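Apart from one protein chain that is not included, each protein chain of the complex appears where it belongs.
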Amino acid sequence: MLPVPLSHYLILAAVLFVIGVVGVISRRNAIVVLMGVELMLNAANLLLIVFSRVHADHSGQAMVFFALTVAAAEAAVGLALLVAVFRRKGVINVDALNVLKG
Amino acid sequence: MDQVIFWAAAIVAALAALRTVTLRHPVSAVLHLIVTLVALAVLFLQLSAEFIAMLQIIVYAGAIMVLFLFVLMLLNLRKDEFGSDEIPGVKFLGGLLAIVLLVEFLAVFSSGGADVSPMPEGFGGIRTIGRLLFSKYLLPFELTGLLLLAAGLAVIVIAREKSPRQTEDM
Partner (left out) sequence: MTSLIWTIPLWPLAGFLLNGFFGRRWGKQSTGMIACGTVAVSFAISAAAFLSLLSREPRQIIQTPFLWIGVEDFRASFSILFDPLSAVMVLVVTGVGFLIHVYSIGYMGHDPDFSRYFAFLNLFVFFMLMLVLADNFLLLYVGWEGVGLCSYLLIGFWYKRESAARAGMKAFIVNRIGDFGFAIAIFLIFTTFGTIGFQQVFAAAPAVAGIAGATITAICLLLFLGATGKSAQIPLHVWLPDAMEGPTPVSALIHAATMVTAGVYLVARCSALFALSPVAMMTVAIVGAATALFAASIALVQNDIKKVLAYSTISQLGYMFLALGVGAFAAGIFHLMTHAFFKALLFLGAGSVIHALSSEQDLRKMGGLRHALPITFRTFLIAALAISGIPPLAGFVSKDEILWKSFSSPVGHWALWAIGSLTALLTAFYMFRLVFLAFYGEKRYADDIHPHESPASMAIPLIALGILSIAGGWIGWPGALGGGAWIEHFLEPVFAQADAALQLGAHTASRTAEYALMGTSVLVALIGIVWANRWYVHNPAAAEAMQRRLAGFYNVLANKYWIDELYDSTVVRPLIVLGTRIYRRFDLGVIDATANGVATTAQQAASEGVALATGRFRWGAVTFALGCVIGVGWLLFVFVDG
C-alpha cells in the first residue's frame, strides 16, 4: 500500500516538471538551464518509480536505472559543450548561442 | 508516520526546486538542486526502491551535481548579470506556459486511479533488479556502457584546450 494516494505523487511530479520548464525558458545562465532539464528528468523518474511500485513490476526501476545513466552522460557532454563555448565567447548566456541560423 | 515523511519530503523537494530556478547565484542553485534530489531519494526509499534511491544519491547528487560545481568553479562566474533578455517578455511567456501546463497535468492526473498490486519479496532490492538487468534488459545495459564510453570520449574531445596551432582554423 502506498503511504498516500497515487494522485499526490502525480501532482508532485507535475509540479517538479513545470518548475523545470520554467527554469529552462526563463533563465539566462546556461548551467541553470541544464539544471532545469535535470529537474524534468527527475520528475519523470519519480513517476516511473511510483508506477513500478503500483504494478509491482521491476521494469520501471530498470528504466530509471537507464535514465539515470543517460542523464549522467547528457550532463557531462552538455557541460563540456558549455566549457567550450565559454572559451570562445567568454560568457554562457544562452542568448549568445545564435550561430545556427537556418 | 509514513504520511508525514511523504509530506515533508514532497514539500522540501518542491520548494528547493523552486529556489533552484529562481536564485541568482548559480552555486546556490546547484546546492538547492542537491536538496531536491535527496528529498526525492527519500520518496524512493518509501516506495521500496532502495537500490534506485541509493543510486540517486551516489550518482545523481554525488557525481553529477559535483560535476556541475566543478564546471561552475572552472568558469569562475559571479552573479548572473548580463544584459536583458533577447526576447522581451520571455519570462512572462514562460510563466504563462508553465501555468497552462500545470493545469493540464492536474486535469490528466486527477482523472484516474490505480489499484496497488501486492509487492513480491525482495522488491526493489539490488538482487532482483540486477537479475532483470542481466536478462531481460541485457542489450540496453550493454548499450548504455557504450553510451558512457562515447560520452566520455566526447567530453574529452570537446572540452580540451586547443593547442596554439589549431586556434586559427576555428
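The first chain written gets the first letter, and so on, giving A and B; residue counts start at 1 in each chain.
Here, a contact is a pair of C-beta atoms (placed from the backbone, for glycine too) under 8 Å apart; a residue touches a chain by one contact, two chains touch by 3 or more.
Note that the structure is predicted; figures quoted are calculated from it, not measured.
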**Message:** Among B:A98, B:L133 or B:A151, which one touches the chain that has been omitted from the display?
**Reply:** B:A98
**Prompt:** Looking at A:L10, A:L68 or A:V94, which makes contact with the chain not pictured?
**Reply:** A:V94
**Residue among B:I58, B:L74, B:V108 or B:L149 that touches the chain left out of view** = B:V108
**Residues belonging to subunit A that touch the chain removed from view** = 21, 24-25, 33, 94-95, 97-102
**Hidden partner chain, residues of subunit B it touches** = 85-87, 90, 93-94, 97-98, 100-101, 104-105, 107-108, 111
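As a working rule, only the chains that are shown with their structure count from here on.
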**Prompt:** Distance-wise, how many Å sit between the C-alpha centres of subunit A and subunit B, to the nearest whole number?
**Reply:** 5
**Asked** Any idea which subunit B residues touch subunit A in the complex?
**Response** 2-3, 5-7, 10, 13-14, 17-18, 20-21, 26, 29-30, 33, 36-37, 40, 43-44, 46-49, 51-52, 55-56, 59-60, 63-64, 67-68, 71-72, 74-75, 77, 80, 82-83, 85-86, 90-91, 93-95, 97-98, 101-102, 105-106, 109-110, 113-120, 123-124, 128-129, 132-133, 136-137, 140-141, 144, 147-148, 150-152, 154-155, 158-159, 162, 170
**subunit B-touching residues of subunit A, taken from the complex the two chains share** = 1-12, 14-23, 25-29, 31-32, 34-36, 38-39, 42, 45-46, 49-56, 58-59, 61-62, 64-66, 68-77, 79-84, 86-88, 91-93, 95
